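Just one protein chain is left out here, and the rest sit where they should.
Up next, subunit A:
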Amino acid sequence: ARTQVRTDPSETSCPGSPPSPPTVVSNLPYEDQRPRNQPNRRYAGNAVKTNKYTLWSFLPINLCEQFRRLANIYFVGIAALNFIPEVNAFQPQVALIPICVILTLTAIKDAWEDFRRYQSDRDACLSHPRSQHGFVERRWKDIQVGDFVQVLANDIIPADILLLHASDPNGVCHMETANLDGETNLKQRRVKSPFDPLSFNATVICEKPNNNLNHFKGFLEKDQIKIGFGIESLLLRGCTVRNTAAASGIVVYAGHDTKSMLNNNRPRYKRSRVESKMNKEVLCCVFLLFCMCLIGAVGHVIWLKTFSSVPIYFIPDSDGNETPSVVAGVYRFLTMIILLQVIIPISLYLSIELVKMGQVFFITQDIDLYDKEKDMRMQCRALNITEDLGQIQYVFSDKTGTLTENKMVFRRCTIMGTEYPHTENGESGKWVGQLWSHQDTTVGRDNILPCLPLRCGMHITVYHGATHLEFFLALAICNTVVVSTETAQRQRVRDPVQSTLYDIPTSSSSVVSEDEVQGTPCKGHTRRRQTWTASSLAGPKEVHYEAQSPDEAALVHAAKAYGFTLLERTPSHVSVRLPSGTTLTYEVLDVLTFDSVRSRMSIIVRHPHTKEIILYTKGADSGIMERLSQMKSESRVIANKTQKHLDMYANDGLRTLCFTRKVQEFNYYDWLVLRQGAMAAIDRKDELVRKTAADMETNLTLLGATGIEDRLQENVPETIQALREAGIQVCVLTGDKLETAVNIAYSCKLLDHKLVGKPVCKPVCVSQEVCKNMLSGTLAQLPLYDTQEAKVSVGLVIDGRTLGLLLDSDLQEGFVQLCTHCRAILCCRTTPLQKSRVVTLLRSKLGVMTLAIGDGANDVNMIQAADVGVGISGQEGMQAVMASDFAISRFKHLKKLLLVHGHWCYNRLANMIIYFFYKNVAYVNLLFWYQFFCGFSGTAMIDYWFMIFFNLFFTSAPPIMFGIMDREVSAAVLLQLPELYRRGQHEGGYRRSTFWIAIADAFYQSLVCFFVPYWTYKGSDIDIFTLGTPMNTASLFTIIFHLAIEIKSWTVVHWVIMVGSVVVYFVVTLAFCAMCVSCNPPSDPYWTMQEQMSDPMFYLVCILTTVVALLPRYTLHALRGTLVPSDHLRARQIDNMPPHHRDLWLQEWKKLKDLCASYPSLSSSTAQRYSTAQSPSLTLVQDPSPALAQSPSLTPVQDPSPSLVQSLNPKLAPNQGLNSAAL
């Protein structure tokens, strides 16, 4: 990336006073002055620094951050306590080691992360200098606010630049924002007021830096004239300039103030549920520690009281006095805290982070979650909530782009009340014949459209009405689609047509006219026959459309298929080639861009021949129908018919758009003044702009409407089915129409297909009172369906307005209650805010684990509100992905992500945490039991170094490996049997009871590990550290073998780490015992290990201890397997079978399950009943009686849509084979 900064000093510009909206003036006049005289000095420079530390500040800052964690302070406190001689349990210096190791490891991790950030900063900030024209090479970091910067084609933009000049004569500059939001279409930026950098003397006033990529406002003040500009004039840092030779402008935001940097959030830190639960267990451990210390202190006092005189082995203090027993008790309490501190798992937090890093590694490496088309892996953006994926109870899904492809296909349209189907993929051989046979009979009939695939090269002649022409013109021009050629450079089309820009195309154009060709086809006021050839459509260059929304692309492509090819779009004009081959070039007067409040967009053009000012508007029917001109009854009839068609489309699951036209009369220029005033406004700009747009969009004449199909993604029904079997509630929240949403819900099996055709009432819940009654009525109805012991399974369909009422505080309870009864929830016409409120409400009231999945900017709120946010990187940019915790590319990936990875991660982590607690308690209790034999004086019979090594080296790797790699059931079986997922939802892996059982087991095992050696060596001449050696060893074996019992599958890695840990133990212990003669005063384990290992008793003790310690757990495992075999156990057994056996068993399992499903008494969850209840606002959908589902095998459910289309629209049936066109 290169950058040129103009350094020639030039004329002055007035430095604006520094009010709150940032004011930018040119830097050029201040080139030679000192920094403090620079007018723009208070703005951020362009150097970007995302790394937190420098080489020097690393240590203090990092330490500061680490000590913000309570745990670290606790451990430092304990280490400090060790320096008090009366209290200390270990050599003070040595006691610092664990905390130092933890701090060091964390610091290394932080440093590594920071280094990576530093590297990426460096990559971004160093650019190769190159000089050209008057612009001078600068590094990115040297650019400042107020500089003039020129960027050349294919350069990366170094800062947020207000575009002031472009090489394009129209003042247009294109940029590709893929770096920023992943959208690959070109964004058009245009110069508001051209300038010459040498004479720029205006002041730029703009809003404060913010992270909204789609919004910017400000104005240029020059000689008291204000010129407003918006996002359409701003070049964003990180984007690439395309199709434009050079563009220059003034830097308004630099460095960290740029929109891309403000959008660049760090991975979010979320606390997972297991972790917050674990914190309670840590508190339990604290309590346990307190009790043990109290026992120690009281025990010591009592023990002291048994002596009437002072024994020889009491150490007087320095004055020769004995410590009073109560004071001694307090001292011992503190000593005990130091001694037993490990019971609070110091390294657990670090281990969890390591484990999660490993888990994330494996998730992102999964080849099944890789998308070939986009070359994208699964991304984990939040690193610490992997195990939450295993506990999801509610999935909230967006529809468009999530369940569906968001690749729009034009399917149907209605023009002037007549309905035309448009089939995409007819069998080509058949329809060619049909076409020809139909040609004669159908020519002249209105309801056949010339929908031909371009590749055929055949021509067909049909009649058109004028409105039809207008309709297709509107389709072609009423959008913001940019045309470009499909070359690597992405040069925008400079069509040769341009030279004949305002030539009136006539029949003399190059197009072959077979029959009579009428002149001035552009006017189209008369009915005419029109002939066109496919070859002419191919054109000299293949055009390529860059649309911001897939709907627009579909419409433009559809228009092209019917011969109305959009050839070029610039801010000032738009060219369309008509089927006749002539080209019309309209002058574009204004574009009223789309916004979700109006839910429509308009374009105002001037007709090249009639010079009429025409407004074409397209939008949702809700936004259009009320704005039609109501004059003629004829148009009212058309509107009614169209509305009927629209409802039908919606029933088919098509997305609908209405098209209107209006010829604007004299008052256009009055309106223009208002409009410009609105555009220049800074306060309430959006509102004013919206209002002026709405003023224009009145008295519209309906042209027609389109139905666009958004196909389901592959495997969506299967995924939803699997999620449901896994006990996950799937809710769909969409902004689409009710009918569309319901239809999609049926086709993706969210709702049961048997209900199709039953009327679904449009919600008209107007007041809260009505809503309340309805809710209570519905809730009262629910038990009625509950005639048998089976639970009702109800689907809830609800619309945005009703939802808004239900989300009010006093109706929330009822709504939540209703939701718990529903098997499927479908909310349509919801706003982004409502989506997030639904998620928040269910999450907080039901305390369930929620997951939100979506692909667009409208899902961001929901994604952030849910416990786990999943973004789909789809057609609508990267905003959802940016806000998400996990990013996938297809909806079907959710299945493996949850059912396999979520399940694994949760089980692994839960087991690892439980094991960690167990391990620490088991080991520490050894020391505790010894206190009963050393007068509670805080003696450790194990050398402190060994205790450190024990935790750091000997027993740390196995649990981490266990947490990353253990696998109870294989991925294949987990995918086959989604119900295995249910365990995680009910916290089957990590329960309070599991924790206490583990703690009890730890107590038992530590008792065994202590008392077997104790009784063995009782009364012998053994010394303290020699006693500690077999205890330590037996404890190690117990802890390692305990894990071995828990490990479900042994791979090479498992073997290496487990065996390695034991080997390391012996090697390190032997080496330490051999080398350390008096390096660790006063305790000194010199040669104890060697001495013990030459004694057969040592082995006898270790074997006996290990066997006795592990016997109960092993027996329990065996008993549980026999008496109460869990599903997981069975699944494991199936897993272990040879492949053909496994399939048989899986089939049998499923059969059994279906059998249960067909008898409600056997299984409540899958029992189904069928009846329908309707209320104005809530539609309850129910499944039929069990009698219908007697078959024990799974019957594949047919996709209802084809038959549905037939039944709803019989008159279209004959045409279906005929009308096909490949878009």
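Methods note: a contact is a pair of C-beta atoms (placed from the backbone, for glycine too) under 8 Å apart; a residue touches a chain by one contact, two chains touch by 3 or more; residues count from 1.
As a convention for this text, contacts and distances are computed from a predicted model.
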Among "Immediate early response 3-interacting protein 1", "Cell cycle control protein", "Phosphatidate cytidylyltransferase" or "Trafficking protein particle complex subunit 2-like protein", go ahead and choose the protein name stored in UniProt for the chain not displayed.
"Cell cycle control protein"
Give the residue, chosen from A:N201, A:N715 or A:T939, that touches the chain omitted from the document.
A:T939
Which one touches the absent chain: A:G847, A:G1019 or A:P1138?
A:G1019
Interface residues of subunit A (partner: the chain not displayed):
89, 116, 119-120, 123, 306-318, 320, 335, 362, 364-367, 370, 372, 375-377, 933-935, 937-939, 941, 965, 967, 971, 1012, 1014-1024, 1026-1027, 1048-1054, 1077-1078, 1081-1084, 1086-1087, 1090-1091, 1095-1097, 1100-1101, 1104, 1107-1108, 1111, 1114-1115, 1117-1123, 1125, 1129-1130, 1132-1133, 1135-1136
